[in-house]
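Every protein chain except one is present and positioned as in the full complex.
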Amino acid sequence: MPNAEFSPSIDSRPTYAGLVSQGAAHGIMVADDAGAEALCDLAGSDASVMDHAHVLLVGAAAGTVARIEALKPRALHGAPDLDAATPLIKRLLSEARMGTHLYLAGSEGLMGLVSALATAEGLPLDAIQMEHRGSIARRMQCVHCKGITEDVTTDPFICSHCGLTLFVRDHFSRRLGVFQGVCVDAEAPGEVPETQEIRA
Amino acid sequence: MSKLALKVTAVETLSPLVKRFRFESPTGAPLPVFSGGAHITVEMPEGEIVRRNSYSLISDPYDGSGYEIAVRREDRGRGGSRHMHTKVREGDEITVSAPANHFQLDLRARKHVLIAGGIGITPFLSQLKQLGMEQKPFELHYAARSREEAAGLKLLPGAAHIHIHISDEGARMDLGAILDGQPLGTHVYTCGPDGLITAVADQAARLGWPKTSVHSEAFTAPPPGEPFEVVVKSSGKTVTVKADQSLLEALEAAKVEIDYSCRGGACGRCETHVTACDGRILHNDHWLSEAERAEQKTIMPCMSRFKGARLELDL
Partner (left out) sequence: MTMQFNEESFRGDYTFRNSPAAIRRFPFPFDRDEYMYSVNIEQHPGGPEGSPFEFAFDVDEHYVAEMKDREITLAEDPMRCQSLPHMELAGWDLLELIMVSKARDYPELFKLSRDGNAWHWINKPLGIDKKFTFLDPTTLPCGPLEYITRQAQGDFALLHEREGNLWLDAGMVTSQADWSLDFDVGMNFFEWHAPVPKARKMGVFDKALKFLLAVTQEKSYRRLNWTMTVNPRLDTSPENYHKWGPEKRTITPENVGAKQFLRVELQTFWRLPRSNALAFPIRCYLCNLEDIATQPKWGRRLHRVLRDIDPDLAEYKGFAVNQKVILDYLSQFDDGAETSPGIFPD
């Protein structure tokens, strides 16, 4: 499955141009199971990119890990989920030098969270490349309780923290790496539109 | 607040070609403070012509007691710096703009690397003071041909992270060594000749630096050239641009309303739409892209000139 194409939207909605090798620049690559495919394609276009890459796979299946290992990255790490991966991502970024590129591939949630971590560590946005693969589920923040609900696939959805019914906005905060969810029946409690699957 | 009528309170020769000027308010009222890298535009009336050149402020940005600039005499220029060197004396009155800044520090940076060539040291002198007050990590590299010409030596404090490179003494600046291995979040700023700016940008690109971390300010005054004429579309009036006048200055002298800030082809403020062009625009700015230059549909009057039969401006 190639880089997902999203319908045109508002300016705050991120777009993902896809991964392009930066050659000999030092790279930090973070991908989930679906995103690992994009790393394989990247290595296919320029095998040498892996010579300078620290790869971190998040929640990837054993077979996926083996495929990346075969690409001979400079270092390969695994983590069961993003929470577990965060300290290592921060460590790699804090030790990185100018010229380091960050390659992210997989779900919008992963890319949003890791790019937020990276910009907070001082990495400029134009040193981050992203390619969307896999599920189009969104990482949503409830504007009311600020709780984050992962893997949201429907609009509206129920906030997993405060229980309000929220509609899914395209408004996206790069600093937080989340889309905004706003109470759908605030003005007329109980008047909730029919639930729909989120589309790309 | 609009233009400031100040008094020249000090003129000092720093090198054979560079003089330092200090301006203060005649009433002693504090002047607006500014940010590191800011400039003022100085008015230089001479006969019927008012020349205006922009100069970086080199004094302490948080000190409103006076403004200081350093001016390098450009004998091949259209006369602004020569005027400053030969006509302006202590006690004279002088009109300047309030400070504006097109070369500010990115205060998010983890570290600032400042690279100056020759008179390009000037914007960094106020930035150094700001970095000191903000206690930000930095290093400064100043390159000059000879110690005699290096006016910056008299203005720079001695400090461990200030490095002087005098090429006559064989101490050329090694950009690769300067830029390699800088920590994530470093920003680099260059001011000086075009060649230096390009060399730093190329070196940074080779090392994989993102463009948004690379900043520069070209140090240019409008070049003189052949006289030419332009037509102002709204009034149909023809304005003659003299050899030692910029197009912007000629339009100002003809009372044509036009906005400006840097007067050095860098800020984009005076960008003007061209409604008719039979000839060739001599683009001297750093603002328009190659494609925009080729189109000949816009011109930066602060820097650029014209050669040909007819140029009409949307003013």
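Per-chain residue numbering starts at 1, and chain names A and B are given in the order in which the chains are listed.
Rule of thumb we're sticking to: contacts are C-beta pairs under 8 Å (C-beta built on N, C-alpha and C of every residue); 3 or more make two chains touch, one makes a residue touch a chain.
Bear in mind that the values here come from a model prediction, so they are computed numbers and not experimental data.
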item: Hidden-chain contact residue, picked from the options A:Leu76, A:Val143, A:Ile158 or A:Ile198; value: A:Val143
item: Contact with the hidden chain (one of B:Lys87, B:Arg108 or B:Arg145); value: B:Arg108
item: Residue, one of A:Leu76, A:Ile136 or A:Leu176, that touches the chain absent here; value: A:Leu176
item: Touch criterion as defined above, residue of B:Glu48, B:Asp75, B:Asp259 or B:Glu290 at the omitted chain; value: B:Asp259
item: For subunit B, residues in touch with the removed chain; value: 1-3, 32-35, 38, 61-62, 97-101, 104, 106-108, 130, 133-134, 212, 259, 261, 269
item: Residue ranges of subunit A at the interface with the undisplayed chain; value: 10-13, 141, 143-144, 146, 164, 169-176, 180, 182-183, 186-189
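Just so it is clear, only the chains that are shown with their structure count from here on.
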item: Interfacial residue positions of subunit B with respect to subunit A in the complex; value: 108-110, 179, 181-186, 207-213
item: Interface residues, subunit A side, partner subunit B - complex; value: 22, 24-26, 93-94, 96-101, 121-127
